[in-house]
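Let me begin by handing over the structure; questions about it come next.
After this line comes chain A, so read on.
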Amino acid sequence: MSVEVRHIHKTFGAVHANDDISLTFADGRIYGILGENGAGKSTLMKILSGFYLADSGQILIDGRLVHYDTPRGAIEVGIGMLAQDPLDVGPLTVLENFVYGQPVGPLPDWQAARRRFAELAERLGFRLEPDMPVERLSIGQRQELEIIRLLALGVRVLILDEPTTGISAEQKSVLFASLQRLAREDGLTILFVSHKLEDVLELCDEVAVLRLGRLVGTAVMPVTTGELVAMMFGQALAPPSRRAATPGDTVLEVQDLFMASERVVMRDCQVCVRAGEVVGLAGLDGSGQQLLTRACVGLARPLGGRVLINGVDMTGRPYRDFLAAGVSFGAAGRLEEGLVAGLTLAEHFILTDAGQGWWIDRERGRQIAEERIAHYRIMGRPDSPIETLSGGNQQRVLMALIPPAPRLLVLEHPTRGLDVESARWIWEQILARCAAGTAVMFTSADLDELVTYSDRILVFYAGQVTEVPDARSVTVDELGHLIGGQRVGEEAGR
Partner candidate 1 sequence: MDSELARVLGSVVANATPLVIASLGETITERVGVINLSLDGSLQLAAMVAFVTAYASGNAMLGLAAGLIAGLLVALLILFSNIALRQDQVAVGFVLTLLAADLAQFLGQNYTRIPGPTFPTIPIPLLRDIPFLGTVFFNHNALVYFSFILLAATWFVMYRTRWGLALRAVGERPAAAFARGTNVTRTRYLYTAIGGALVGVAGASYSLAIKAGWANPAVMRGDGWIALAIVIFGGWHPLRVAFGAYLFTGLRALASTIQQTTEFPLVLVNAVPWVLMILTLLLVSSGLVERLMLLSPPWAQRLLRNFLRSAPPVALGTQFTRE
Partner candidate 2 sequence: QDEEFVFGMVLVGPRNDHGWSEAHYTAGQYVEQQVPGARMVFFESLNPADAPETTLEQVVEEMLAEGAKVIFTTSDEFEEDTLFVAQKYPDTIFINVSGDDALTGEAPANLSNIMGNMELGKQIAGCAAALATETGKLGYLGPLINFETRRLAASVYLGARYCYEHYRGGNPDDLSMTVTWIGFWFNIPGVTLDPTEETQRFFDGGADVVISGIDTTEALVVAGQRAAEGAKVWAIPYDYEGACAGAPAVCLGVPYFNWGPAYVQVVEAVKNGTYEQFWHWNPPYFEDISDNDKTAVGWVNGDALTEEQAAQLDEFIAMLAETDPGVLTADNIDDEGKQIGLWVGPLALQDGTVLAEEGEIVPPRSVWYLEQLLQGMTGDSSAQ
């Protein structure tokens, strides 16, 4: 089934997210959709899959004009999308998620559904337990479930929006193999949105590149990485420079940590982070990294083991004690964890300003806010409510709230959702602190980021922690295998 979009326009307020985009996708082929953050990729895909309605423009399937404005409508014409965070229902089982949305009567035939599910999974090489609640699956498994579900709905055009962040190398290769099969054997049209040039090079037959809402070019494979980068950013980006680490005293020491969550049990975890060092925590979502970061800042109480900061046992102490001991923490969510919607910028600085007395000195707060706004180049005023800032600016505020030289800086996904520019800027700030002697520990789903900035990398797999022997020379690909559960030794042998 071929799909054609013609002159698609979509604006959000002042943002022209899709600006006159026309493209054609033929059946049996895999298309890579490339572009920096905010280029408009997701917007276009959401228009195709019925989540958004284009302001203007047309969609044609096999040359025939179609209209729909819901995901359901898109499915009916044969287009299905797998979102980056799959749109499934956590507490429902795999089988229930599979059945839900299928055109069945009021009383589904559960046995038949079970058979059909097993059949499709088998064919694509996915191994999924039908009675498992979906909330216990990894992102990769949930993506597999969504693909099976969409195929069962009979989609002929499959859209995948950044499916390769946060999955292991194994899952990636299974995914790629099945996508290839679906395109070659079944003649599906596959649209693959990604930032990862390697993935696109490996998988796709053609690419289309968007920038600032406009289509800037298409190309048929093979093309070189350099050509793609030039199309995406207008110029080739210099690879980030790496600095030499000169670690100092041990700042954080974790001994025999024992923790558990719904998804994972972590035992006997040992970690040590020294001043001036950047330690990256790699692993699939829910492999235990978050348990560690939360325990290290006093937000979760370990079931066993000890957490030492500067040699002092802080196990089980409250978060405030960790703050007092020089620990700073940046959580993954911004408005959920770290910024208070409803408070102004200045109020944020007053709250975190140790120099404020019992009575608030608003003038002092405003001055500090102005200072930081200038220094961190935040787009906003001291009295702007924080929720009116853009995502990138919120991230900057979070950085500005971190004191200039904490002893230990723990960050979760510090650049998630940021474009390359902003991400680099954030890392500049982090590394500046690091150079001043701060010990840094961070998690990321972006293997590139881990490889680029870490002095040491700890890999989490199902609650097991192993250190990558030589973080400086590990490749993204190797790391991808490690987070998928391969042992360090095994991998070396391959």
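A few points about this structure:
Criterion: contacts are C-beta pairs under 8 Å (C-beta built on N, C-alpha and C of every residue); 3 or more make two chains touch, one makes a residue touch a chain; residues count from 1.
Regarding selection, all candidates are chains of the complex that A comes from, given by their letters.
Remember, it's a predicted structure, so these values are computed and weren't measured experimentally.
Here chain A touches, in this complex, candidate 1 (chosen among 1 or 2).
By the touch criterion given at the top, residues 46, 51-52, 70-72, 75, 87-92, 96, 99-101, 104-108, 260-262, 265, 303 of chain A touch candidate 1 in their complex.
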